[in-house]
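Note that one protein chain is taken out, while the other chains of the complex remain in position.
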Amino acid sequence: MSDTIGRLRWVIPEGYIPPKSHGPAPEFTSHEAFCVLNTNFEDAHLNVTIFYADREPVGPYCLTVPARRTRHFRFNNLEKPAPIPEGTSYSSLIESDVPVIVQHTRLDSRQSKNALLSTIAYPCAD
Amino acid sequence: MSDTIGRLRWVIPEGYIPPKSHGPAPEFTSHEAFCVLNTNFEDAHLNVTIFYADREPVGPYCLTVPARRTRHFRFNNLEKPAPIPEGTSYSSLIESDVPVIVQHTRLDSRQSKNALLSTIAYPCAD
Amino acid sequence: MSDTIGRLRWVIPEGYIPPKSHGPAPEFTSHEAFCVLNTNFEDAHLNVTIFYADREPVGPYCLTVPARRTRHFRFNNLEKPAPIPEGTSYSSLIESDVPVIVQHTRLDSRQSKNALLSTIAYPCAD
Partner (left out) sequence: MSDTIGRLRWVIPEGYIPPKSHGPAPEFTSHEAFCVLNTNFEDAHLNVTIFYADREPVGPYCLTVPARRTRHFRFNNLEKPAPIPEGTSYSSLIESDVPVIVQHTRLDSRQSKNALLSTIAYPCAD
């Protein structure tokens, strides 16, 4: 099974952390997430860059997905070098030192019944 | 990081601006958006063409995504050469002079609790 | 603009027409749709085949997308050779004689507030 699976660079053009929530935290906190699967037998070191509409990109945010593991990261929880403000348009570029696969998901509970969206991120040609 | 990322042409076959909304504008106004990330160090000039079911395509709509920035455009707000009518099926072709990445999103608040959909747009082979 | 854009064959593995609806018809009738853009200067003739879990595939359903037009087809409305039963799992294969682009969307209004999903269909290598 699983020799090399995935790509080194992924893009999620849509980004927006809804500034309100309904329901118990943390599961119904409005959030935006990217899920990363690392099928390799070595850890994946990620550098995430956040692009904005009206200021310079911010990053890298440094994250690790251990060998043979998945991680579901919430953009809401990124802290260093700077948290992403709520209610603001952004995009993300996710770069890894080994091939991974990335999916984008948002849970929006602003209007009391949660809405969901998801898509496989855009895999860049390496 | 980021030499050339993305493609020059993208397609979103599904298009429909819901004609009703619930909740405060503009965030809960039913809308359809395309998010564009430009990772290049030069501006991206976009030409958008809108296709309809029963009349000639309309365009180009000319938009700019500055270097190293993202823009979240609402189809609702396109004005020249002509606004897109609500409640009408359409498709869009997005062409850029430098590679970009495009994602499609709709927020539908017609029935008081918003629903969401999203997908990476179709990247044409250049 | 637009020399040849798209592919000749597309697949939508997920298929399910929700058997109930809330809200005024036809816009809030639970439905499943595939949107097709034809950027060519000649008509696209589509053959759609429906696959089921427990019986032989049914088709072709013959449809046309005129030159330089889009069509949003509801699976609910396919009639010949046979309508698709509600509440049943199916998949679809969409074949065209000229390249097109296909997106899948469902509106589910069974529980009074509509839910949406969408994804670009799977483009087969031609």
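The letters A, B and C name the chains in turn, as written, and every chain counts its residues from 1.
Criterion: contacts are C-beta pairs under 8 Å (C-beta built on N, C-alpha and C of every residue); 3 or more make two chains touch, one makes a residue touch a chain.
This is a predicted model, so every value here is computed, not measured.
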If I consider the whole complex, including the chain that's not displayed, which of A:36, A:50 or A:93 touches that chain? A:36
Missing-chain contacts on subunit A, rising order, are 1-2, 5-6, 22-23, 27-28, 33, 35-37, 39, 68-72, 101-103, 105, 109, 112-120, 123
For subunit C, which residues touch the unseen chain? 9, 11-16, 47, 49, 51-54, 56-57, 87, 89-91, 93, 95, 104, 106, 108, 110-113, 115-122, 124
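Note that only the chains that are shown with their structure count from here on.
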For the two copies subunit A and subunit B, what rotation in degrees overlays their C-alpha atoms? Round to the nearest 5. 90
Most central chain by CA mean? B
When the C-alpha atoms of subunit A and subunit C are each averaged to a single point, how far apart are the two points in Å? 30
Cα-centroid distance, subunit B relative to subunit C, in whole angstrom: 21
Per-residue multi-chain contacts in subunit C, two or more chains: 113, 115, 119
